[in-house]
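Got a structure for you, written out below as structure tokens; questions coming shortly.
For this depiction, one protein chain was excluded, whereas all remaining protein chains were kept in their positions.
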Amino acid sequence: MPGKQFPSFAAAVADIPDGATIAFGGFAMPGTPFNLIAALAEHGARGLTLIANTTGGAQQPRMPDIGMLVERGQVRKVICAFTAATRASDVLPFTKYYESGEVEAELVPQGTLAERLRAAGAGIPAFYTPTAVGTELAEGRETRVIDGREYLLEYALPVDYAFLRARRADTFGNLLFHRSQRNFNPVMATAARIAIAEVEEPILPAGAIDPDAVHTSGIFVHRLVEIPPPPAGLWPQKRQERVRP
Amino acid sequence: MPGKQFPSFAAAVADIPDGATIAFGGFAMPGTPFNLIAALAEHGARGLTLIANTTGGAQQPRMPDIGMLVERGQVRKVICAFTAATRASDVLPFTKYYESGEVEAELVPQGTLAERLRAAGAGIPAFYTPTAVGTELAEGRETRVIDGREYLLEYALPVDYAFLRARRADTFGNLLFHRSQRNFNPVMATAARIAIAEVEEPILPAGAIDPDAVHTSGIFVHRLVEIPPPPAGLWPQKRQERVRP
Amino acid sequence: MSDVAKGFTRQQMADRIAAEFGDGWIVNLGVGLPTLCSNTDIGDRNIVYHSENGVIGYGAIAAPGEEDLNLVNAGGQNVTLRPGAAVVHHADSFAIIRGGRIDVTVMGAYEVAANGDFANWRIGRGKGGGIGGAMDLAACARRVFLIMEHVTRSGAPRLVPACALPVTARGVVKLVATDLGLFEPAGEGFRVRELAPGVGMDAVRAATGAPLVA
Partner (left out) sequence: MSDVAKGFTRQQMADRIAAEFGDGWIVNLGVGLPTLCSNTDIGDRNIVYHSENGVIGYGAIAAPGEEDLNLVNAGGQNVTLRPGAAVVHHADSFAIIRGGRIDVTVMGAYEVAANGDFANWRIGRGKGGGIGGAMDLAACARRVFLIMEHVTRSGAPRLVPACALPVTARGVVKLVATDLGLFEPAGEGFRVRELAPGVGMDAVRAATGAPLVA
């Protein structure tokens, strides 16, 4: 079994083929694999299906996001909880590509997105959820009444690659997340054939993390890249608060 | 909001009514709430439905287990992964009550049991699983073919009370488990209306446990009881290896 | 509409909603106006703020210079933690939501109907929208409270007889705080729980698209 440490972000994403399905951790700044996204842009794979909470671009300063991969023409489809901004005055960079039909999108409630990824990792092919019943998203779809309440059938969402960002890792691939860095990262790791983590601190020897404290077991994590200090490495920035227009 | 610390195991189980459904953490010795089980025996509630990995009694020394509650006539039904021993030479104390029809049983594969409890806690009323397809347990039940594979429909398993055992807790009810103590405890906590934990170390002030390290959030935990040292409190014993007959 | 200036400020709307939280409640705060609730003084009530991204037990917005850039609320703002806090991953966070542990979710909205329907994920133009965790929260929290401006920027009512925009969930809204007061969807119309300081019933009636009921 070869070691899991890769020398660069470019090396860690080098084998990603055109047409791959990739999930990206992150909710706002925390836990977003900025460096791997930038490497994928550089790599140039096309026809990708991308899964994340949002396509990005709503917050400033703008960091590498799915919208940038869309702008570079690398993306066929996105699956996410936001294809447009929630504020009427905002416009996401992604929106115009979607409106024009250049890129497909599947809009999924955030909890359903998390659960579909979890299901993929847990060998559950489908499940029922109360979310979105009675809305436009449920139109024409299979529902079922259980104990008097109506539920929507949802399917697992497996992915080829997951891009993660963690605070700490050991050589076995065990990951620790700091605070709300955790978000989608653990479930995306379990849903992926190959999970790649960018890691903020120097990789620890196996055994350095308390087995009771591990957030994501190394059995789910295949590649690790240490993030260099800025400016070579990308790190969360303090958000610039927008002035309400 | 009153405090969560209870002065005794008896006080922590005092309100449990006849007919309640109760889940018990534990896999072999670790994480089994021996003291709460003993208190429930003393309490005397009857007509109970009990959920656990096993009815107990296969290992020595014997500790308080579901089988003991069955022997005291308190139990209507058990839901578990073992209603009989796996070794032909062993007989579980529970088995004769089941064979005679005094107590009902629902035999559930261990992973399905864990997932049904998790589903109850996660607001998922039903899900599909490949487990038990083609076996006696699937006879007459609803299945569905998804992407060419056959799956069995399973329903959530909510419970009234969960009995847990943890290494450490804070006053908010956050729990930490040591090693394989964890087992069913976290999912049973989420499946329960009221979760009661027996705790091995003195209860810590809220804030003493790193938020990133918490195994079960206090939002799921309603009552805490500190376990006194032996002999007043019950603690895991070194298992006596049986000599193969 | 000259009364609007006398109504609740943004923070007052949040404070008014926060005053309704029961002791011991687990409260989910959505992006925008609702996040202001975590700055409200809640006195000696124990309130646990939950954020959809898996933070249980957060507190006020972090003071400048004291931000942890890896700790944010639903709106991406850096917050603080209160004693007893815990962090879980996204699937576990929404398990908490769908599992019925959230006593109330507070959200912003574009429209709310007298029957308790509400809309907050698509503004009408174009395809797609921004659902985030709103549909899970709306379908599964024990109560849905809204904080919203009473009218649109062009002056059209947001409290309406029936939603024109695609709904987020049906029949779930229990309480609405606007700059003009506090309202309850009541089937045929909205019940006025309270008027904001300096706001008269006529002004509310003029700004509301559905009847006001007793």
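Details
First chain written, first letter: the chains are A, B and C, and each begins at residue 1.
Here, a contact is a pair of C-beta atoms (placed from the backbone, for glycine too) under 8 Å apart; a residue touches a chain by one contact, two chains touch by 3 or more.
The model shown is predicted, which means the values in this text are computed figures rather than measured ones.
Looking at the complex as a whole, the chain kept out of the display touches A, B. Residue B:Gln181 is the one among B:Thr21, B:Gln181 or B:Ser217 that touches the chain missing from this view. Among the residues A:Ala11, A:Val145 or A:Ala206, only A:Ala206 touches the chain that is left out of the figure.
Here the missing chain is touched by one residue of B:Arg118, B:Arg168 or B:His222, and it is B:Arg118.
For the chain missing from the display, the contacting residue among B:Gln5, B:Gln59 or B:Thr143 is B:Gln59, taking the whole complex into account. In the full complex, chain A touches the omitted chain through residues 1, 118, 120-124, 170-174, 190, 205-207, 209, 211-212, 214, 217-220. Counting over the whole complex, chain B has residues 27-31, 53-54, 59, 81-88, 95, 98-99, 105, 107-112, 114-115, 117-118, 129-137, 167, 177-187, 215, 236-239 touching the chain that is not drawn.
Everything below uses one rule, namely that only the chains that are shown with their structure count from here on.
Chain centre most remote from that of chain B: C (centre = mean of CA atoms).
When every pair of chains is scored by its C-beta contact pairs, the maximum goes to A-C.
Measuring from the average of all protein CA coordinates, the nearest chain centre is that of A. Averaging C-alpha coordinates per chain places the centre of chain B 38 Å away from that of chain C. Averaged C-alpha coordinates put the centre of chain A at 27 Å from the centre of chain C. Contact of a single residue of chain B with at least two other chains is seen at positions 122-124, 211-212. Multi-chain contact residues of chain C, defined as those touching 2 or more other chains: 81, 87-88, 91, 94-95, 97-98, 140.
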